Structure formats: C-alpha cells, structure tokens
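Below is the structure I would like to discuss, written out as structure tokens.
For this view, one protein chain was removed and the others were kept in their places.
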Amino acid sequence: MTVANGPVEPEAAVSAIRSGDTVMVGGFGLVGAPLTLIDALAEASDAADLTIVSNNIGEPGRGLGKLLRQGRIKRGISSYFTSNPEAVAAVNEGRIEATLLPQGTFAEAIRAGGAGIAGFFTPVGAGTLLAEGKEERVIDGVPHVLESPLRADVALVYAARGDAVGNLWYRRTARNFNPLMATAATVTIAEVGEIVRTGELDPESVHTPHLYVDELVASR
Amino acid sequence: MTVANGPVEPEAAVSAIRSGDTVMVGGFGLVGAPLTLIDALAEASDAADLTIVSNNIGEPGRGLGKLLRQGRIKRGISSYFTSNPEAVAAVNEGRIEATLLPQGTFAEAIRAGGAGIAGFFTPVGAGTLLAEGKEERVIDGVPHVLESPLRADVALVYAARGDAVGNLWYRRTARNFNPLMATAATVTIAEVGEIVRTGELDPESVHTPHLYVDELVASR
Amino acid sequence: MTDGAKALIARRAAQELRPGEVVNLGIGIPNLIPSLLGEDTGVFVHTENGLLGVGPRPDENELDPDLIDAAKRPVTALPGAAFFDSAQSFAMIRGGHIDVAVLGALQVSLAGDIANWAVPGKDVLGVGGAMDLVVGARRVIVTMTATSSDGNPKVVSECTYPLTARAAADVVITELGVFRLKAGALVLTELAGDTRVDDVRSATDGDFEVDLENRRAA
Partner (left out) sequence: MTDGAKALIARRAAQELRPGEVVNLGIGIPNLIPSLLGEDTGVFVHTENGLLGVGPRPDENELDPDLIDAAKRPVTALPGAAFFDSAQSFAMIRGGHIDVAVLGALQVSLAGDIANWAVPGKDVLGVGGAMDLVVGARRVIVTMTATSSDGNPKVVSECTYPLTARAAADVVITELGVFRLKAGALVLTELAGDTRVDDVRSATDGDFEVDLENRRAA
C-alpha cells in the first residue's frame, strides 16, 4: 500500500498497537530510533505484553527503556540487551523473556520476514549456545544453522526525510535496521524528520519505497 | 577488497575469465548489460565451456548472443532464455544445458551467494516443474522449496557511474541484477559509463560499495 | 478475439483496483489498463525489473534506453517513483507488498490453479517473474479470453498445462463474466452484458457455482 491520508499525530498512529502485539523498533542504540513514536507509545497508549524486536532495548529511561520501566514489555528479541543494564536486570529477574540473536542473523531474519523467505541457513552461530534448539545442517562441509524469519504486527521506523506518499530517505548511520523493519510488519509507521513534497526525493536514492509504509508521522 | 590500480582495458580485465568458469552477467535483456566487457570477452578471449548466469542469454548476435554463436557457452542459468530464440534452439538441440529459475528465486539466489547464505526456503515454484529434484518443506502450512545460492568465478556488471576506488551508481532500470551479481563472484569487473573522482558520489546513494569491486573498465 | 473484447476485459479489471494500491501488470490485456485509469486514480504501477511508479509511454523525445518495463518497452517514471534492484523488487513481490497482480493465463482451474508460463511439448525455457507474482501478490486477477484460439475452454476442472502455482487466482475476468475464488472454488459472480450463465458453462470445462452480485456501475 502507500500512505493514504498524509501525516497523522504520533498518538493516533501508535493506537494501531494492541496488547500482545509484536513491535519492531528501528535504531542502533538511540541513533535512528523513532523517539517521537516511542514517546507516544509510552505516554498515550496502554498496550502491554509487547514483544519488542529491536537491536537494543533502549537505554535506562530513554527510548524503549521507558516502556521497560513501565513493565509493558513481555519479551525482547535483540542482539544486544547489554546496552541497557535495566533490561539485563529485567531478564535476570524473570520480568521479561529474552531471545538473543547474532546481529547479522537478527538483520537477515527481519529482511527475510519482509521478503517472503521462510527460513535461511547461516554459518553464524553454528556450534554455539545461540544454536541450541535450532536445526543444524552441514552444507559444503561447513556447519550451518536454520534461522526463521522475524515479522511484526507494527514497525516503528525513523527516517530523516520522507515524501507525502511515504518514500523514505535515511541519513548516515541512522539508517541501520530501519529499512529492514519497514518491510517486515503488517503496519509500518514512519517517523520522519522532514516531510517533503512527492517528487522531491531522487528516485535513485529512495531507500524505502512507499509501498512499505502505511502511516507517516512528523518528528517532534 | 577495492579497485587497486585504476581503470584497465576491457581485454585485460576479461583475461581473468578461464575456460570452465562460471560468469555472471548483469542486465535485463540488454538494458544494464556490460556490453563493452561482453564484446571484449567475445573478441579478445578464447575462454570456453562457460557457465553463464544471466537473466537472459542476450539477443540473437547481440550481448551474450555473440558468445552463444561462438559455441563458448556450456550451460545457462536464467529465468528467461526465450528472449533469444537462438538460445532456445541451442538448448533444444542439446548444444547448451539450461537451468531455469523463477526470476525472484534467481535474484535471491545471487543475493544469497554474495551474502553468505547457504540456502533459503521460498514458496515460489513449490509443486511445479521447477521444484523437481529440490527439497520441499511445508512451513506454517505452506509448501516451500529449498533453493541454493548462486556464485560465480567472475561477475561482469554495468554501472552508469563509478568512482576511482570502485563505488558504483546505477541509473534507472539499468540497475536490475547488477548490484546483486557484484556481490556474488570471486572477481567482480565493473564496466562504468562515467568514472568520477573518489568523493563525488553521494555516500548515501552509492548502490554498490567498493568492497565488492575488483576491476574498473570504462565503457566504449 | 476482438480488440473490443480485450478492452472490455481490461476495463472490468481496472474497476477492481482501489486508490493507493500497488499493481503489477502482466503483458497483453493487463497492459491496456493504464490508459483506462484516469489521472489521479491513486494506483501505483510496479514493474518487476525495478521501478515503482511507472508512468505513461514516453513520447519520442522522452525516450530513455535505461527506462523500460518488464516487457522491455520504454516507459516513464512518475513523481514519487523509486528504482531498486531485482532482489529488492522480488522481495516486494514475494513478501506480499504488491497489492494486486493482473496477468494473463493459458488455463485456470476451478480450484484457482494457474498455468501461465509453459505449453506441454514446447520449450519450458522462460518463466520470468510469473511464479513469483502469482504466489506473492495479495490479490491475483487473471484476465483472459474464455476460450483459447482453437476453441478450448481456459477455465478447466484441472490444468493440463504446467502449473505456475496452486490456488493462486482470486479473480478471473473473461469477456463472458467474472469468477471469484470462494472457499477454494471459483464461483461465477458476474455476467458481462447479455451473457447468460449457460454461455459461460459451455465455455468452461467443469462445474461451478453461480452467485451473481449486482454489477457495480462501470
């Protein structure tokens, strides 16, 4: 689809998130994280029991760290919980479940989720703790692990620029997981730093074509 | 790696191709095909028994159609041989072997080859002629086929612009399979329409970062 | 098959498209659709060789050899368009991001199986994006004549041509009417002009249910 009705308020956008949902959140740490949307989710929604798919669970009291303090995260799927000591404590005290994936597998699984790939074999993690319970197969003499795609009910992404139909352009290393997550959710909500007229983004340089984007929100 | 020594002549570049090699060739039909490199391969090399991985086998007497007429292609891996009736005839007369893949599977297999993915499950082709001999698996109730990555000894790609270290930028629908193939070969040779100074390409808009490119050739 | 009948099928197919949808159009009848869509219908055309936002055919001084569609015809790109590589393009298709694929077929079974890429005994050397599109698009609309040039029904109890995918057709539009897949079976839901149900039965191999809807205003 595409963005139908122009930008909406963040509070309205995040009302798409229901208790029990799986939510992808872009960003590497807080860089490229959709902070306006996360704040709206923390302040204007009471959706709980969320499964969060994000490389990190924010920082203490910042970004996803807010939702963590509110006790609204049931499970995290990440490559690096360690960047938020409160997330580590929550896991160790049994308050949230944790699924840890190698960062490349995490990224590839999200891409697979958006690309209709139902599983892929990677050599990364084979023979380690992180392969436990997963199918292993030796391919061309090398042990591989079968990894499953990741999908979400809602993806929250941040882009520096977006046009009115929802084409997105990311800036520098704020790109990271955002373009992948935009492809892998039933509803993708894009927080945009600067909303430009349709036609202003160079079609060769659109990082996320609009067919992946459902709602557009201006950063605050 | 990166482009070490600046642009080379096409004849020198294609001397990397040896008899029996697998060669990927970019382009959708002739759009985005590296015609200077193909001509050099046809005229200045006698490498034979080639396996060609390309969406099409050129057109009659044009592009890869030249190599076909020279009898230097042993096998084609493509999604659409039909665009060159001489390729169809060569297959039917047993002069070349043909492996046909759905176009999306063909593209994904090349990406997988460049991305270190040893196999992937796709629903496309399941239960059809093109799944014969392949492992099938029902995942979430849907039949899937396990597809293997494609790799090559040498990839020949075309980009409208490239800088001195080998960053590439493709123009419009001439992009197609070129960026994928650039990632999936032991040696990637890029034919470039316009060679610009390093730093002239916008780092947000580089389509193929230079670590995928080994040799640079100017289009004739 | 007259051009008029093809235009009729294309016109009916165009009515299936809704504003904001992303549509991939196969060769043949589907390619008549763009000129039938008015300006600002809000439908976005995707072509699998790497463009979302296909515009009208260029006039001579707009011709650009780097700008073609999947049928290798020159096209233009509309404001808001984006270019991408083939892996990304098919990730869109396979990942369910194309709302509608409109395509021709050689046969469609009454279970919605589609055969549209190969004829038995002939070369099976060109599949292109056919399989990806019928598996991946959220809605698959088949536009075809009711019978082949030698008079055989194309809606059949079982496909005899090599399959493209099983249970993939959501809507089948011929010059005689419209079938929709309901609970795993094609149901005749609409008759074209003064066509009668018996006309459709005699052009179809196999039995089907009839559940006529009010034809929406054309």
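Think of it as A, B and C in the order they're written, each chain with its own count starting at 1.
Quick note on the criterion: a residue touches a chain if its C-beta (ideal position, glycine included) is under 8 Å from a C-beta of that chain, and two chains touch if they have at least 3 such contacts.
Model, not experiment: these values are computed from the prediction.
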For the chain not depicted, the shown chains it touches: A, B
Contact residue for the chain not shown (choose from A:E108, A:D163, A:E191 or A:E204): A:E108
Missing-partner contacts on chain A, residue numbers: 28-29, 31-32, 55, 79-83, 87-88, 91-92, 98, 100-105, 107-108, 110-111, 122-130, 160, 170-180, 207
Contact footprint on chain B, counting only the chain that is left out: 1-2, 4, 111, 113-117, 163-165, 167, 183, 198-199, 203-204, 206, 209-212
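By definition in this document, only the chains that are shown with their structure count from here on.
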Selected pair, greater C-beta contact count between A-C and B-C: B-C
Centre-of-Cα separation between chain B and chain A, whole angstrom: 32
Interchain centroid distance [CA atoms averaged], chain B/chain C, Å: 29
Separation of mean Cα positions, chain C and chain A [Å, integer]: 34
Multi-chain contact sites of chain A, meaning residues that touch two or more partners: 115-117, 204
Per-residue multi-chain contacts in chain C, two or more chains: 77, 83-84, 90-91, 93-94, 136
